[in-house]
Structure formats: C-alpha cells, structure tokens
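Beneath this line is the structure, given in structure tokens, with notes to follow.
For this view, one protein chain was removed and the others were kept in their places.
As written, the chain order gives the labels A, B and C, with residue 1 at the start of each chain.
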Amino acid sequence: MRAETIILNEERNVSLTVYLQEAGKFRSGVKRPAVLVLPGGGYQYCSEREADPVALSYLKAGFQAFILRYSVGEDAVWPNPLDDYEQAMGLIRERAEEWNLYQDKIAVVGFSAGGHLAAAAAVMGVNRPNAAVLGYAVTGTDVRACCRTAPDTVSAVDGSTPPCFLFSSRTDNVVPVSNTIRFMQALADHDVAFESHIYAYGPHGFSTCDSAVQALDGAVCRRISGWVEDSIGWLKDVLGDFGTGGMTEPVCRWHMTDNGETFLSVDCTFGHLMGVPQARTFLGPILAKVRQEAGGVIVAEEDMAAGVLDGMKLRDMLAYAGVPEDFVAKLDAQLSRIPNA
Amino acid sequence: MRAETIILNEERNVSLTVYLQEAGKFRSGVKRPAVLVLPGGGYQYCSEREADPVALSYLKAGFQAFILRYSVGEDAVWPNPLDDYEQAMGLIRERAEEWNLYQDKIAVVGFSAGGHLAAAAAVMGVNRPNAAVLGYAVTGTDVRACCRTAPDTVSAVDGSTPPCFLFSSRTDNVVPVSNTIRFMQALADHDVAFESHIYAYGPHGFSTCDSAVQALDGAVCRRISGWVEDSIGWLKDVLGDFGTGGMTEPVCRWHMTDNGETFLSVDCTFGHLMGVPQARTFLGPILAKVRQEAGGVIVAEEDMAAGVLDGMKLRDMLAYAGVPEDFVAKLDAQLSRIPNA
Amino acid sequence: MRAETIILNEERNVSLTVYLQEAGKFRSGVKRPAVLVLPGGGYQYCSEREADPVALSYLKAGFQAFILRYSVGEDAVWPNPLDDYEQAMGLIRERAEEWNLYQDKIAVVGFSAGGHLAAAAAVMGVNRPNAAVLGYAVTGTDVRACCRTAPDTVSAVDGSTPPCFLFSSRTDNVVPVSNTIRFMQALADHDVAFESHIYAYGPHGFSTCDSAVQALDGAVCRRISGWVEDSIGWLKDVLGDFGTGGMTEPVCRWHMTDNGETFLSVDCTFGHLMGVPQARTFLGPILAKVRQEAGGVIVAEEDMAAGVLDGMKLRDMLAYAGVPEDFVAKLDAQLSRIPNA
Partner (left out) sequence: MRAETIILNEERNVSLTVYLQEAGKFRSGVKRPAVLVLPGGGYQYCSEREADPVALSYLKAGFQAFILRYSVGEDAVWPNPLDDYEQAMGLIRERAEEWNLYQDKIAVVGFSAGGHLAAAAAVMGVNRPNAAVLGYAVTGTDVRACCRTAPDTVSAVDGSTPPCFLFSSRTDNVVPVSNTIRFMQALADHDVAFESHIYAYGPHGFSTCDSAVQALDGAVCRRISGWVEDSIGWLKDVLGDFGTGGMTEPVCRWHMTDNGETFLSVDCTFGHLMGVPQARTFLGPILAKVRQEAGGVIVAEEDMAAGVLDGMKLRDMLAYAGVPEDFVAKLDAQLSRIPNA
C-alpha cells in the first residue's frame, strides 16, 4: 500500500491523504471502488479520530481510501469546504486510472461537520459522489452553530441525491438525533435509497467505536461499532461487490419507484399517479373496476381519496388485489406514454 | 418449557399462547423478563410467520414469551384489538409470580398491523408495556387502509411512552418507510428513548428473516436478520440483563433530558428552558456572560435566538463552553426550584 | 409450537421431551430437520442448563427439537444410555411423518457426558444420527471418571461416522481439551467431515453461553457463544438449508476424499493409493515421469517416500504439477477399475 499526502490549498491548509492498494493481482478485477473520508470537528479542526481509523476500515474491505482535510476555523467560510471537496473529488476522478479505481464507485464518508460537508457534496455538489455515508451528520439549520455560512442540506435533497447510509446515537448530546431523522425523511420524500441505524445510546464523535479510538465504558452502546461492517455491506449493495471479472452488479437500486422518471409506469406510487391529471383520468375507471372485483382488498374509495395508500406502488396495489400480471403489463405500457409532469 | 393456549375471548377468537421456562435453576435469578408478541396480518388475520418464530427468538434469550392472537377481520373494530391487549397484559401481570416473570419487564413485540397494536398499547394503553419492539409497524393514518376505525398512534406519543425499538425495510412496498420515520420523529420530539434500524431493501413481512421463514433471495438485504439480536441487546439495555443475583440495572435511561420532569434542571434542553419564562429571565444574563467569556464556543446570540442549539442540554452547552462543574452544579440547584410549566 | 414429554422407560426415569413446530405454512417446505439434545451431567444427572436453552436455539432456527433425559446415576450402566438413545431415535424416525421432520436430517447435540453419548450414537449406534454436535464432550478413556462402564468413542471412529461439529474451552478444568483434540484427530484420520472451535478460555459446562444461563464474568471468553450460530450454519451446510421447495442440497460433503469408496480414484490421497499394491505399481512410472517433467513441483522421490505428501489428493498433486486435466481424467478412469483393498 502506498501512502501520500497531496497539498490541495496551501493557504487554507487543505490536503488530500491518499492510500492506494495494488491492482488486485489476486482477483481478476484490477480496479477498486473508493471512499473519500471527511473527518468532523465542528468546522473548527479535522479530527484525527475520524481520519485514519475510518480510512483503514474501508481499505481492509478492499477499497482505495482518501482523507480530505478541508478548510476549517477562519477558513471555513462557505463555499470553501465544498470547493475543497470539489477539488479533491475532481482530482480523484481525473487520476482514476493511475490510482486504480472506478470513477463511478466513489463514496464520501463524513462525520459530524464532515457529515454536513459529505451531505452537501451529495445534494449540491457539481462532482457528486456515488454514495454517501453520513455519521452523526449535522443537517438543517443546526449547522449554523458551527459554521454560520454553511447551507441547509435537507432542503436541497432531491431525486438526484445519491444513496445514503445514515447512523448516529439517539443520545448524541452535541448533534441532536433530529439531525439524522429529518435528513432521512427528506430522502424518503424524494425516493432516494438509504439505510439508517440510530443506536440507543452513546456519545457524539464515536468514530468507528473500536476500543482503539473510543473508551468502551457503560455509556457506549456495544451495537454501535456494527455500523462499520454494515456500511461496507451497504456500499457493496449500491455500488457492487468484488467479483471474479471485476465488480458485480449492484443489488440495491438508487430509487424505489419511477416517480422521478421521464414517463409514468406502474412502479410510480399511487399518490404520484393521482397527482398527474392525465393519469388520474385514465386510471379512474380502471381502479373503480378493480376495487369492485377485488372485493375489499383495495381500500374504500373515500380512504383512497384520503391518501391512505399514496405511498404504495400501483404495481403492488394491483398485485395485492389479485390483478393478473398481463393486465398489469398492458397498463404499464399505456402509462409509459404519459409524460411525468 | 411449558406450552399452553388460553382462550381470552371465544366469540372473537382471541387467545393467548403461553411459553414458560422454568425458574432459572442455573442462575440465581428466579424470575425472567417477558415478551408479548403481536403478529401482523393487516387486522385481517394473525400471521403464523410472526408468531412462533418470534417467540422462540426471545425464549432462546431467556425471556418468557406470549403470543396474542387478537381480534381480526370483522372483529377488528376499534378498540377490540386494544381491549384484547389489555386483557392479555392484565392477565400476564396478574399471574407474574406464578409464571415466574417480572411485572415491570414486559415488552410488546409487534409487526405490521400488530406493530400498530403494539404502539397503541405503548402510547394509549392503560396497562402499558415496559418497552415496545415495532417491526415495519403501521402508523399515522395509514392504518386506515387495513382497519378504518384504528387510531393514529403518532399523535398520541408523549413523555409517558415507554422506550421503543423500530425496524423496517426502506423498500417495504406495503407499509411505506415513512410509517417508521414519523413515529421515530414523534419519539424524538417527546424525548423518549429509542433505537431504530431501517435496512436498505427487502420485502414487507420478513419476520425474523431466518431462512426458515423468509426466502433469502437477491431481493432481501442480509443485514435484516440482525434486528433480532439487536432487539434482545436493546431490551437488556432498557430492562436490565440477567445477573447472578437477579437482573442488573438498565444502562439506557427512559429519557435523555429532564424536559418532562416536574422541576427544571441543567439536563433540560436549551430550547425547553427558553420556553419557560422564569427560566429565560433567570438564565439570560448568565448566558450572556458565559458567551462573552467563552469567546465564541457558544454560538452568536442571534443564532441562539434562531434556535440552532435548542436541542442541546444546558449541561452540555456549558461543558463545551468550559464552564466549571461547580458553577454548573449551583445553576442546577437554582433551576431545580423552578417548576416545569 | 407443541410441547410434550413421553416416558421412554419409567424404571430408569428416561423421557423424551418433544417440541414440535407447525408444518411451515409460510415456506413451501412442509417438513423440518431436527435435533436430539443430550444434556450433560457426568452420567449422574441431566443438566437443565443444557436442555431447554439448547433446544430453543435450534427451534428458533426452524428445527424440530427433542431432549432425551437418559439413564443416569445407578442406571448409567452401559449400554443403558445408548439403548435410551436408540429408543428415542427409533421413535423419532418412526413418527417422522406425523412429527413433520426429515428422517435423514436429524442431528444429535450433546454436552460433556451427553457429548460422550452423542459421539457413541455417531460411532457405534445402530440408528445413527445424520450429524453430531459435540460440546466439551468426554472422549477416550476419560469417560471412566464419570461412568466406569462407558466405552471409548475415539477408537470406534471410522469412515461411517457422520459429520461432527466440535467445540470446547481450552481451559476446561473438568474435561481437558485433549478430549476434543483426540476425537478431531480420529475424524481427520478417517476422513470424516468436521468443524471445530476451541475457545481460549472459559469454564466447563457453559451451554449456550447466553447471559441467561452463564454468568459472563471475566473468566468467560466472549467468543464462546458464537458456537450456537456457527453450529446452525454448519448443520445447514451438511444437511441442507430451508429452500422454497423443501431443503436445498448440502454444500459440505461427508468425506473429503475417496479413500473410503469401493474403487480407487484420483480423489484418493497419495498415501492411500501408495498403500494399495496394484495402484502403487500402476502409478509408479507415471509419477516418475510427472516428476521429471514438472521439474521440482512434485517433491523429491525420497521425501515422497518419507510420506510428506501422503495427505494430499492425487488430483491436487497433479494439478499443482501442471498435469493437463484430460490426462488426469484418463488416470481417474483407470484407477476406478482398481478395487480399494
């Protein structure tokens, strides 16, 4: 393994630490996925606890790893930190061949304020990551407590946000757990793939929660350290795993529904379809008939109108009502001609 | 182990299955904690998948286990299912000595519609459980899709709600993930202890996600089955673990702050204290001075006014500002005389 | 789940506890594999610690479970305990249809003296189990310390012994670790499939090592409890896992080599082949030529004569020497005509 530190901005003391593993001689895949670690520190410093120990966890799993020490303290005026990220990610993708990594399999892994920066990269970056791991990340307006100029990342979440993995402690006494919940809700609202783990108790800033970085006394929930392996499994789910001929296909899709696609389909949610006038007109009589025949499996019209099934995909609603698959396929073909307004 | 089924309500076909382990001859503690399992099934039936396999998981961990088959189908008119729960929990607590269990260490474990019932027991029950494990539970008004008369449990969450453990699949296509998120948010809003795990992908109704109950094909995230052991660890955290002289003390408190106590303290959140006029008047000049001396560690007055630190405990704010512990103790004594309006 | 106790022998106080799960309504497989638990207790009693907690572990995993309380104390005169086993296993296989289990997927799980009995069932039983899980089992002549008439199981191991899973504590101060090692060596000598885990430290009789059965103080290695899940995974490897159309095929074969088959093959070990005169004569010149051409990959003749490769399969030796597969196939065909004397 090669270790190297590249100065990105001498004035602002910004650097990129580069840990590179050999092209896998032992597996036929020659390239590797990568992580870019963004340590926390309240935009006042970059915590060593959340630098090497984190990079090592992903290196062990076969990834290339980078640590960005971004603008902090007086230099942490927005958009400096995000600019630092853009510079780092730009460089990593530019040198992807030389550094033996996949340009489209690069995740950011950020903690606390670094989690804010990672989320910013994911929701408003130009050179976006392909996935984001966000540890007890600051979100919403809470970020102003540590960086007055930093933007709210929650309101910027949209369908183009890459998959996210969230974790935090319920009793975090620095970044309240609501920071995690509201980001999660925004991801759900915009149908972005995510996984989240909120552990019952533990301090802020536990990093990998190994005994080497965190005192494991009675105040720390022992399940916390599970996030490391879980996040690696999840990255393999959304980016692909090491296979004999390179990486395997991801098993977890970016979006759960087709609500964000150009045309409609039966994989749009019922609520979304009802919000597109042309679809509503077209589906109305069909659903009435389905309801009649399904005999109660599909809920009463007034409840439907009240939105109780809005989050369900049409495909699933029809399956539960026992509608034959070929009928569903025909419906899908017809919906595919209606633009997603 | 003894297995028995007690009919609770013949007319509505309600029964309580009882699995009882011997008083622990091998550990000095003679009693055990217990779980009451509430299977799912859309209030139309009680799923066997979520009955024995779940009970067995907790029996293995040393708990006594009960399965309530509550009113479903035409009998699922509210409050019938909740009444069934009350009857079952009443009976369990009444016969606690005979059944060798702790009256105050009984958790409900519910799934889907059974998760709705478990949550209802936790937020509006008379004979409340001491903890609730809620698996892909239906919440909010979504419950009307399967039981039109069932109440919204989210709006009933308050400070008296017992600790909850939530889990679900991000891609649940029957009960959308928002059902889990909004309940979690309500728990956070009312400062109730919880843990939550939302797995990246998987179907509705996975139960324990063992190969014996769920086909483990490519559509099921392998991390899901982790909830079983995690929930057992969590129950030991909030109810206590098996010790040599009975159960140990819980390590995870019911509430994180004192926002719900009769008098104020430094363990109330900043936002809560600012909402109590007497406290605001008292703390104003003190905080101004702290801010001045702390030199920027406590955020600017206007940000504070904007609520960016509202979720932080006063104790933690002062600690971060470097305020000496004896000063904090004096402050605490003074706050303890102000009623929590 | 149904719980029932059947008296097998009133005089000797022998009973079979039966825990039966429903035919799997939720999976298409209607039958289940099973375990027969044999608790320890030095042939003086049957330990409750190693009865229900163990049965529950496998029930949770989807197995049917039985507990045999065999002849102990004055009744533990050999072959009484083994006769009890035969009676129990006979009954289980006889009622396999009624009890919803696979006749050929029944493992014994024994501890300490019960581990001796489980091993006896596996090596000298008439109605043999299909796999054996042996926890800190007494073996060799050490068994005489608790039952003077009980036989040595190690010397009875042969190629017909079913696969075994062994575990114990290195510092077991009642049944020394050599009891586990010598049984393991016998299994290796007779090419019987096995898995084994010897944990660094811990007392005798830890059972499942859950906090509900074992005080988890500093004298107990925390890795120990891993044997439970590991043994379940292993049983699925050697008996098959739950699949959608019944059980899947086992992935772990009973034997590693063909040393025990009726005719020879390239999957016999080199040492075994050299011990069959006809094979030695036939292979001699071929191997000499291979050695010449392989240029050192196959070890020197004198070392070979000294037996340094005796444990290696001929197939693997030839593969390492770079011998083409079609030549190996031809050799295999020729060996398949030589009886395994």
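Going forward, a contact is a pair of C-beta atoms (placed from the backbone, for glycine too) under 8 Å apart; a residue touches a chain by one contact, two chains touch by 3 or more.
A quick note: this is a predicted structure, and the numbers were derived from the prediction, not measured.
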Missing chain: touched chains present in the view: A, C
Using the touch definition from the top, which of A:69, A:170, A:197 or A:236 touches the missing chain? A:236
With the full complex in mind, choose from C:3, C:77, C:156 or C:252 the residue touching the hidden chain. C:252
Touch criterion as defined above, residue of A:57, A:80, A:130 or A:257 at the omitted chain: A:57
When the complex is taken as a whole, what residues of chain C touch the one chain not shown? 141-142, 144-145, 148, 163, 165, 170-171, 173-174, 176-178, 181-182, 184-185, 188-189, 193-201, 218, 221-223, 226, 230, 233-234, 237-238, 251-253, 256, 299-300, 303, 306-309, 311-313, 316, 320
When the complex is taken as a whole, what residues of chain A touch the one chain not shown? 1-3, 19, 21-22, 24-27, 32, 47-49, 52-53, 55-57, 59-62, 207-208, 210-213, 215, 236, 241-244
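The rule is short, and it goes like this: only the chains that are shown with their structure count from here on.
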Between the chains shown, work out who touches whom and classify the graph as line, ring, star, complete or other. line
Per the C-alpha means, the centres of chain B and chain C lie apart by a whole-Å value of 43
Distance between the centres, which are taken as Cα means, of chain B and chain A, whole angstrom: 26
